[in-house]
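Every protein chain except one is present and positioned as in the full complex.
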Amino acid sequence: MTGFWALDYLCLAAILASGFLVVRMRNLNAAVMALSGVGTVLSLTFLVLGAPDDAHSEVVVGAIALPTLYLIAIAKARTNVSAEDELGESSDRRHPG
Amino acid sequence: MRPRETDDEPTHRPIIGAVLVAGVAVVLAVAMVDLPREGAPLPSVARYAMDVAIPKWGITEPVNEIVYGTRGFDTFGETFLLLGAVVCVITLTRRREPRQGFIGEQEAGAREQARHDAGSGGNETARQAEKAEEPGEDPTDRPVGPATPDHEPLGRPAPEAAQAMTVVVRVASRVASPILAVAGIYLVAWGYSPGGGFPAGAVMAGVILLVYAAFGYRRIARAVQPSIFETLELLGALIIIGCETLGLVLKGSFSANWIPLAEPQTIRSGGILQLFSGGEFIEVATGLVLVIFAILGMEHDWARDRQ
Partner (left out) sequence: MIVANYLTAAALFCFGLYTVLTRRNLIKMVMGLSLIESSSYLLLISMAYRRGSTPPVLLNPPHGQTVTGLAKGNVADPVLQNFCLTAIVIGVAVTAVFLSVAVRVSQHYRSLDSDRMREMKG
């Protein structure tokens, strides 16, 4: 059992450290990466605690969906892009052809 | 470029916030110490869910059984919350509409203009001149980068419109994306082992994002179109509605199982659970892709300077 609790506490410490970084980081992109770290380590914790389904869901959300959404939103809020070329590329998806 | 305001990160009354948070922390800590610990017996609802998993649903995965079967109504509502969020994001990120005057004014004006143009007739040069004045939809005046950055000579600034990443990333994603896609489909198809529609859908959305990041939008533009994905999304919703409502029609209760049970630990075990899970898979995969590409394609909508 001690091995179990050691793993558990290690995961908790990593989660707390990443959460603290999310609060303290000034760079928004770095804070997003810390948030992604919280999600990924959280999925490891779920695996330790015997919840494989939630570990699956949390790892795809924490490592793929949330960072992508945040990074895209930060880029969109910061850049003053011109109206065309909104994807940075020349195809226009709403009016194909 | 304007200086970034985010780098010095202004805060708002940190002391009052800290005091409030400390109060909440004390309350939470007192509550947490009183929660049932790991020695408590399982609640009877959990025992019930474990007991009915194999006899009633023929599935060896009680979590999937609860998500899509016993508490199917809850998941039904959750799926439509996801659909509502997708609709919300698409509405928020759509382009600005030509709504300067009263609604319909512009169309009526265009009709009158067309009648006037037809009446004046024959003045070919004037029409050509008018056409030239219209803001160009001409695709040639846009800077177009090379098809891949590999042919780009070294030491030049990055292409204006990069189409793809370097050969290393492209080969890696060529190898990884089919494996990831198969893993995603495995998660949803083998419903009797941990997995299910939601993680599988998120993995599929990740595969599409990987291909987009490696090859650029142009390579996936024929497949990833809002019209196709919105249709698929609503198709997934239709599968879920039909699957649940048929239970009401055939068995007399919403989300009852109406598909004959197959042998446990086969791909068809679980009755309607598999169908519901498949619908959820389509719903989540297309929903996430739609949301991400909607925010990615959000148009420049800066307010005009007040002067």
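Order of writing sets the chain letters: A and B. Residues in each chain are counted from 1.
Note that a residue touches a chain if its C-beta (ideal position, glycine included) is under 8 Å from a C-beta of that chain, and two chains touch if they have at least 3 such contacts.
Not measured: the values here are computed from a predicted model.
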For the chain not depicted, the shown chains it touches: A, B
Contacting the left-out chain in the complete assembly, out of B:L28, B:A114 or B:L248: B:L28
Absent chain, residues of chain B that touch it: 5-6, 9-14, 17-18, 20-21, 24-25, 28-29, 32-33, 35-40, 42-43, 45-46, 49-51, 53-54, 60-63, 65-67, 71, 74-75, 78, 81-82, 84-86, 88-89, 92-93, 192-194, 196, 198, 202, 265, 284, 287-288, 291, 294-295, 298, 300-303
For chain A, residues in touch with the removed chain: 1, 5, 8-9, 12, 15-16, 19-20, 22-23, 28, 31-32, 35, 38-39, 42, 45-46, 49-54, 57-58, 61, 65-66, 69-70, 72-74, 76-77
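Please note the rule applied: only the chains that are shown with their structure count from here on.
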Where chain A and chain B are represented by their mean Cα positions, the distance between them in whole Å: 16
Chain A to chain B touching residues, read off their complex: 26-28, 51-53, 56-57, 59-61, 64-65, 68-69, 72-73, 76, 78, 80-91, 93-94, 96
Complex contacts: residues of chain B adjacent to chain A: 4, 6-9, 61, 63-64, 67, 95, 139, 142, 144, 161-163, 187, 194-196, 198-199, 202-203, 205-206, 209, 216-218, 221, 224-226, 288, 291-293, 295-300, 302
